[in-house]
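Just one protein chain is left out here, and the rest sit where they should.
Per-chain numbering from 1; labels A, B and C assigned in written order.
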């Protein structure tokens, strides 16, 4: 099985044997280099990787890999993976949505539909865990839509305001 | 759904509503008595039961229920349950098997096939976790079969010796 | 100093305690009750039915919907629950109703033992301006400035001239940094006064502000005291809480690296004087600012158990919640000042559900995976478990991780080890931030003040020396991702329809 992994802007080609489950070491190819790895899944999302005597305890959390105390955001390019490439929707031009970065409640809407806003101007305030957070406009433009009202509960990624 | 539960020799008829999953309290019938219960499954096998203000944290371990620090072995009489009634195989008369009470290795066999043994006479020694354990004959009789040899690895419930 | 016959009668029958709080502190108090043979009643809002404090209690009562105003702040419902379930005492924890004098009074009126100071002491020491007057009476050094609210901007200009710039405007009813403005010259004062007043009005319903000399790069050091009903009051050493972000404590430690025996005694005796002057009973904390010359200035008094009380427990060997209960039962302290000795060093990290990489946004939600540190010198007071959904309605503290060791350096290194063992999956936390602080030379040399962390956060983060090679990272990512898609067998412990429903309910809330 071949998987492309993108970490910190660099793409790596990783070839894994079909059956890693049989005990002992396995030959894996990373960018063409042979790595003899003893990989054990300790629990779902928790992997112990033993390579040349070094032991790495790796945990998966969403799209982030953690090894020791270091974290590595990554993307996978594999048709069988649940995670595709990162979305290209947030392009630089075209309408841009202000989305909720966390679950919360809408406290105040600071703009009106049709209003012109500057980049980094505050557009909406949402509250969670006793903290109010003012969300800013990602670019200058005109408010084309306000998708929520004060007191609304919103989830992560919920579209709040759209700027054209 | 009706379930018969046997605990410490007493049988209880328990009627549960079909859908316990909807939040809040539910009417359950135990031996004909109505109990208003708020039941929440915290994790597989871990239940928080709230009845008349009292909170019981209950955990399931095999055929044993634990509430607080007390444990209650029980059996369920429900066609849909994975656990049937407890096996009736270990009757008082007829051939009796000496089974391994834990995984281990056979260290010594203390009897020979055809030998007469007394009740509580040692018949076999198995070892696990640096402890040797001598297993005794459950009743007097003749050794009709020795199913293992020294150094064999055995699992829990594995038949070791049969006494007729 | 006894609180009268009635209180005495109440105190004599303490068998069941209602804990009017949630999260780690409710669990911590339930544990103390269990250790003392006291039955426990938990209270909960709709989103907390499966919270750890409910699962740990003998009895539990629903208070109402998620918002605190409709649940944990409903003193009437809490008192009603206590009466129905025949609890004889209420422990308020910290936050919520813990410093509400009217609630303390209402408990007393309902013949419930409020485990905390009497309402009168709370009133005398709870308001910042009243507390400053009490501090003056107790001959306690405090930051030069007004002790009452400023009537006008003219008065503010006059006082500022007298004590000298820079000065600080503060809301009298305030806390948490709201209604505060630093002012460096007379020209800036009028606009700052207007802004602070209106922010105070918006935040606390009172526009009253007062003015103090600004202490530059102060350390925040506080004294833990405990007083019984018989007039005994002692101090249990200090805690240093200078590592703060937006006036919220992030790391606390005991003892402070800059407090010696003499300074500890002088601060401690001042704190005890203040407490005794107000008829204080039970545990309390007197907060001070300490300047570079080790002058200390009274800041305010917290009339309750503090979040950071465990570091004091680690270095004194005492249990503050046990002491709170004994005192509330009318027992004498059983300790004199000379019985209190500090040994070793303890550090506490407040583990928050927030994302340090993204403006510290809160991060409530389902905890999918939890690996907790333990072993020598480690104490974890946690309020979550794997499978629990952290509600968005309350403060973001998930747990307090405490490390104890013979020296400050060893405690720091032990904390780093424990942080390495700590994994909370599914939500973002500030665990990695602590690693950064604890490796920073400034923190390690105790060169800290209340502005330390904000300065650190604007610095470029140094990359760590040891790090796995990129091909190992790629390999691990590939294997873990493949594993998650090739899942083909049911789990060893299959989740049930109930669990899934419960999780959906939690997420929906």
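In the analysis below, a contact is a pair of C-beta atoms (placed from the backbone, for glycine too) under 8 Å apart; a residue touches a chain by one contact, two chains touch by 3 or more.
Since we're looking at a predicted model, the values are computed, not measured.
Novice: What shown chains come into contact with the chain that's not displayed?
Specialist: Its contacts among the visible chains are A, B, C.
Novice: Touching the hidden chain in the complete assembly: which of B:58, B:107, B:125 or B:147 does that?
Specialist: B:58
Novice: Based on the whole complex, identify which of A:48, A:64, A:121 or A:156 touches the chain you can't see.
Specialist: Once the missing chain is taken into account, the touching residue is A:48.
Novice: Hey, which of C:155, C:188, C:319 or C:440 is the one touching the hidden chain?
Specialist: Hidden-chain contact among the options goes to C:319.
Novice: Out of C:195, C:410 or C:447, which is the one that touches the chain we can't see?
Specialist: Of all options in C:195, C:410 or C:447, contact with the hidden chain holds for C:410.
Novice: Pick out the residues on chain C that sit against the missing chain.
Specialist: Contact residues on chain C toward the absent chain are 27-28, 31-32, 34-37, 56, 310, 313, 317-319, 321-322, 341, 343-344, 368-369, 372, 374-382, 405-406, 410, 413-414, 416-417, 420-421, 483-484, 486-500, 503.
Novice: Tell me where the left-out chain touches chain B, residue by residue.
Specialist: Residues of chain B in touch with the missing chain: 1, 3, 5, 7, 10, 12, 14, 16, 20, 28, 30-31, 33, 35, 37, 39, 41, 43-47, 49, 51, 54, 56, 58-62, 65-72, 74, 76, 78, 80-83, 101-105, 128-131, 133, 156.
Novice: Counting contacts across the full complex, list the positions on chain A that touch the omitted chain.
Specialist: On the chain A side, contact with the omitted chain comes from 20-23, 38, 40-45, 48, 50, 53-55, 57.
Simple rule for what comes next: only the chains that are shown with their structure count from here on.
Novice: To reach chain B from chain A by way of touching chains, what is the minimum number of steps?
Specialist: Minimum number of steps from chain A to chain B: 2.
Novice: Counting C-beta pairs in contact, which two chains come out on top?
Specialist: Going pair by pair, the biggest contact count turns up for A-C.
Novice: Go ahead and note the Å separation of the Cα centroids belonging to chain B and chain C.
Specialist: The mean C-alpha positions of chain B and chain C differ by 47 Å.
Novice: How many angstrom lie between the centres of chain A and chain C, each centre taken as the mean Cα position?
Specialist: 32
Novice: Which positions in chain B are in touch with at least two other chains?
Specialist: Where chain B is concerned, no single residue meets two or more other chains.
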